[in-house]
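The complex appears here without one of its protein chains, the remainder shown in place.
For clarity, chains are labelled A, B and C in written order, and residue numbers in each chain start from 1.
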Amino acid sequence: MHRTGELYGHFETLEQQKESAALGMWIFLVTEVLFFGGLFLTYTINRHAFSAAFGAGSNTLDLTLGGFNTVVLIMSSLTMAMAVWSAQVGKKQLVSIFLIATVVLGTIFLGVKVIEYKQKFDHHLIPGAGFDIRYHAEHPTAADNAGKIAEEKEELEKAFAKDPDLNAHAQLYFSLYFGMTGLHALHMIVGAGLLVWLIKGSFAGRYTPKYNTPVEIVGLYWHFVDIVWIYLFPLLYLIDRHH
Amino acid sequence: MQSQLPLYPEQASNFAPQVDNLMLFITLICLFFGVAITAAIVIFFFKFHRKQPNAVGVPILGDMRLETAWLVIPLLLAMAMFGWGAVVYVDYRHAPQDTLDIYVIGKQWMWKAQQPSGLREINELHVPVGRNVRLIMASEDVIHDFFVPAFRVKMDVVPGHYNTMWFRPTKPGRYHFFCSQYCGTNHALMGGWVTVMEPSEYAAWLSGSSGQGDPVVAGEKLFVERACSTCHSPDGTGRAPSLNGLYGSQVSLADGTTVVADDAYIRESILQPNAKIVARYQPLMPTYQGQLTEEQILALIAYIKSLQSQPAPASGK
Amino acid sequence: MSEHIVSPKIYVAIFLTLMAGTAITVWAAYQNFGAFNIVIALGIATFKATLVVLYFMHARYSPRRTQLVIVCSVFWLAIMLALTLADYQTREHTVGRLAPPVIFNLVRT
Partner (left out) sequence: MSKTPPPSPGPNMPHEDYLNATYGLKSWLLTTDHKRIALLYLGSVTVFFFIGGIFATLIRIHLLTPTGYLVTPETYNKLFTMHGVAMIFFFLIPSIPAVLGNFLIPLMIGAKDLAFPKINLLSWYIYLIGGSFVLYSFSTGGLDTGWTFYTPLSSVYSNSAVTPAVIGIFINGFSSILTGLNFIVTIHTMRAPGMTWFRLPLFVWSHYATSLVMVLGTPVVAITLLLAGLERMFHLGFFNPALGGDPILFQHLFWFYSHPAVYIMVLPAMGVVSEVIPTFARKPIFGYSFIAGSSIAIAVIGFLVWAHHMFVTGESTYAALTFSFLSYVVAIPSAVKVFNWTSTLYKGSISWDTPMVYALGFIGLFLIGGLTGLFLACLGLDIHIHDTYFVVAHFHYIMVGGAVMGYVGGLHFWWPKITGRLYPESLARTAAITLFVGFNLTFFPQFILGYMGMPRRYHTYPPEFQVLNVLSTAGASILALGYLLPMLYLMWSMRYGKVAGPNPWPATGLEWTTPSPPPTENFDVTPEVTWEPYDYKNRPDLGLTAGAPSPAPAHGDD
């Protein structure tokens, strides 16, 4: 497969090449929709069966961190869109700047995710033998607000009254929590890798109004990952917040 | 009763004739299409065989009327098959009110059943002829499936769910039932017999009065009925030790000790099989606590005592 | 395929709308709308996702074929969810997964 400039030999024109790449990425995103779709279905059916446990699980998540991450991710989508725009209008320097901003925001997101995972670990919320949804309420640290802890305890007791097997069923919630956010994070990591590759290209000034397909394609992917989060956030963090 | 190569199993429930008729109906439709198309292919093949090496065929691109016909006619026939099948199925999924309810538990790899009277059986199911019987089924481990070919019914037994199935036996006799959902190593061994009895016999069987007379004879009968024989084969090749020559012998146990096999030991082996495990065997034997009357246990012990004449097996003794 | 260039103004406007959506959905989570909480949360999420697809991902300006691809993905997801959930919603015979185990006495022997 020889290549003349940006045009691969098996294509006739750059247009055709770009069209193919975009269509390819869109179809890939379709497979991603169905991939996450399987998880969403599993989530829906179990949430329906064990709403008390899922509510209790959901309430252990830190809404501030989750909300912060949502903002960060949407912002990264904006910078990504701006990177595409910069390439389209030929502002080569801006391309690099916006791409770097995107990757930085993505990394912040992942960092916050690590903090959240760590917290779950400390609170014995990893599914398995050591899982105990009451653990945090019963072993508060000095940093915890006593009033909040009492409230949490009360909520948990209510939930246990509704579903005596709460501890088992909450594990299902956390299996799904880690499964869904874990796969999402994996996609972010792949996306960050792609961004780094783009940044290298942008330093070489490769993306121009005539040829910016890679930026656009990676952009599609990045926005898709954002969309997944847009759904994960309410499903995992928000439903059942009200009491 | 049936020839060497029967085409369908015995019809022994209300569903059997219904399913067989349905089968016949669909077979006829499919035979029609199968034969017609095959015939067309064969005829065309010979009639339009290439005459000269360079010949081409007549270009015919299509025909709207034909296309419509073979879209619509098969669809209508298909709907007929669907409709009839649906009627039978809906009937099958909705048990009538007046059923005799029997609980059935599947576990790797045996079936346990409990009659309404509380009587329990293993790998056996006794039902009276002419009564609507409903099985309420659960699984202890993986998915199984209770399948009685002579009744033309089956239903998965799913852990965490309670599935039900019903049928009305129409003919006394003993019929095979199988586990028809793959469930691990001994899936193929997870079967047994459904015994369809006249109502009076069934009542007698329920009250346990069938084992009158010589306790050894009664015990032998029980030994088969209660499926002891499915595990305890006389030559000791099965999953369980042979019981030949057991009585009075020294048994070495898995914990290294030995015991003398006396009445009390045999009784305990039947009621609490896991209390003393024979060396080199798995604790597979189910408990018969609550499933045998004291009289029946005595009959079983009497039968096991009678097994002295045969040569003693090599294992465990 | 002449490409359509979306102006940064639109991007920023979309971004602000998304932020507002996020704020509303967090606020709504704390109100009690009964069964509608889920509907509202997912409704807002869908609204946000649609904006991202249409503008950030340029679907609005993309060729028909791309739009068809997007519709297909949603449609197939809907098939999967709808038909499966339909089974769960209309089961009659299985006693629910949480039902008191009448026959568990037997199971445990």
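By definition in this document, contacts are C-beta pairs under 8 Å (C-beta built on N, C-alpha and C of every residue); 3 or more make two chains touch, one makes a residue touch a chain.
Because the structure is a prediction, the values reported are computed rather than measured.
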Task: Partners of the unshown chain among those that are drawn - done: A, B, C
Open item on the list: Need a quick check: the contact residues on chain B for the chain that isn't drawn.
Closed with: 4-9, 15, 18-19, 22-23, 26-27, 29-30, 33-34, 37-38, 40-41, 44-45, 48-52, 54-64, 66-67, 70-71, 74-75, 78-79, 81-82, 84-90, 92-94, 108, 141-143, 145, 147, 149-150, 152-156, 158-161, 163, 176, 178-189
Task: Residue ranges of chain C at the interface with the undisplayed chain - done: 65, 72, 76, 79-80, 83-84, 86-94, 97
Task: Hidden partner interface residues of chain A, rising order - done: 1, 8-12, 16, 19-20, 23-24, 27-28, 30-32, 34-39, 41-42, 45-46, 49-50, 127-128, 165, 168-169, 171-172, 175-176, 179
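In this text, only the chains that are shown with their structure count from here on.
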TODO: Please report how many Å separate the Cα centroid of chain B from that of chain C, as a whole number.
DONE: 45
Task: Approximate Å spacing (C-alpha centroids) for the pair chain A, chain B - done: 50
TODO: Identify all positions of chain C at which a residue touches two or more other chains, and write them in rising order.
DONE: 97
Task: Residue ranges of chain A in contact with chain C within the complex - done: 15, 18-19, 22-23, 26-27, 29-30, 33-34, 37-38, 40-41, 44-45, 48-49, 63, 67, 70-71, 74-75, 77-78, 80-82, 85, 88-89, 163, 219-220, 223-224, 226-227, 230-231, 233-235, 237-243
TODO: State the interface residues of chain C toward chain A in the complex, per the touch definition above.
DONE: 1, 3, 5-8, 11-12, 14-15, 18-19, 22, 25-26, 29-32, 37-38, 41-42, 44-45, 48-49, 52-53, 55-57, 62-63, 65-66, 69-70, 72-74, 76-77, 80-81, 84-85, 88, 96-98
